[in-house]
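This part shows chain A:
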Amino acid sequence: MVPLSWYILLSAVMFSIGVFGFLSRRNLILIFLSLELMLNSVNISLVAFSHYLQSMRGQILVFFIITVAAAEAAIGLAILIAFYRNNPTIKVDEINLMKG
Partner candidate 1 sequence: MENVILNQLNYPVLSYTVFLPVLGALLLLFMRNTAMIRWTTLLVTMATFVISLPLLTNFDKTTYKMQFVERHQWIPSWSINYFIGVDGISVLFVFLTTLLSILCVLVSWKAIENKVKEFHIAILTVEAAMTGVFISLDFFLFYIFWEAMLIPMFLLIGVWGGPNRVYAAIKFFLYTLVGSVLMLVGIIVLYFAGGNTLDILTLGTVHYPVKLQFWLFLAFFAAFAVKVPMFPVHTWLPDAHTEAPTAGSVILAGVLIKMGAYGFLRFSMPMFPDAVRFFMTPMLVLSVIGIVYGALVCLAQKDLKRLIAYSSVSHMGYVTLGIFALNSQGMEGGILQMLNHGIITGALFLMIGIIYERTHTRVIADYGGFATLVPWYAGLFIILTFASIGLPGTNGFIGEFLVLFGAFKAQKLFGVLAATGVILGAGYMLWLYQRVFFETPNPNWGPGHHPLWDLDLREVITLAPLFALIFVIGFYPEVFLSYMHPTVENLLKHINTHAFAGEGLIAKHLMEIF
Partner candidate 2 sequence: MDMANYLFEMTMIMPEITLICVGLILLLLDLAVKKKEVIAVVGIAGTLVALYATYKLYIFNQPQNVFAGMFVLDGYSNFFKLIFYINIILTICISLKYMTIEKSSFGEYYALILFATTGMMFMASAADLIILYLGLELMALSTYILAGLIRKQPRSNEAALKYFFLGAFSSAFLLYGISLTYGMTGTTNIKEIAVALQSLNIVDNPIVFLGMIFMIVAFGFKIALAPFHMWAPDVYEGAPTSITAFMSVGPKAAGFAVMGRVLFESFGAMQLQWNSILIPIAVITIAVGSIIALAQTNIKRMLAYSSIAHAGYMLLGIIAGTADGLTSTVNYLMIYMFMNVGAFAVVISLRREGFQGENLEDYMGLAKKHPVTSALMLVFMFSLTGIPPTAGFIGKFYVIMEAVNSGHMYLAIIAVMFSVVSAFFYLRIVMYMYMKDPKEEVTLTSSSSLNFALAVTTAMVIILGVFPSFLLNLVRSSIAG
């Protein structure tokens, strides 16, 4: 048997990589991808918990997370496009119209 902790550790590492991506990339789309990576890492841990706890809740939550992720993607990319129309850049370090 694979111990539960292995899954959780995998999830933790992927989460950290996602965080790294979110903080380091310049391209907004890649930042978005990093976010998805974080969500997926959570999903992995949830499914693993669900499996080991013999409970359905985790998997249901994953289901909802995927749903929300889809909605998020739609809205996020829509925002991105709306933004891109006015400011033709998606470099995160060029987006600082408002600061201070």
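As a selection rule, all candidates are chains of the complex that A comes from, given by their letters.
The rule we apply is simple: a contact is a pair of C-beta atoms (placed from the backbone, for glycine too) under 8 Å apart; a residue touches a chain by one contact, two chains touch by 3 or more; residues count from 1.
This structure is a prediction, so every number in the text was calculated from the model and none was measured.
Asker: Among 1 or 2, all from the same complex, single out the one that touches chain A.
Answerer: 2
Asker: Give the list of chain A residues in touch with candidate 2 in this complex.
Answerer: Residue positions touching the partner: 4, 8, 11, 15, 18, 22, 28, 31-32, 35, 38-39, 41-42, 45-46, 49, 53, 55, 57-58, 60-61, 64-65, 68, 71-72, 75-76, 79-80, 82-83, 85-87, 95, 97-100.
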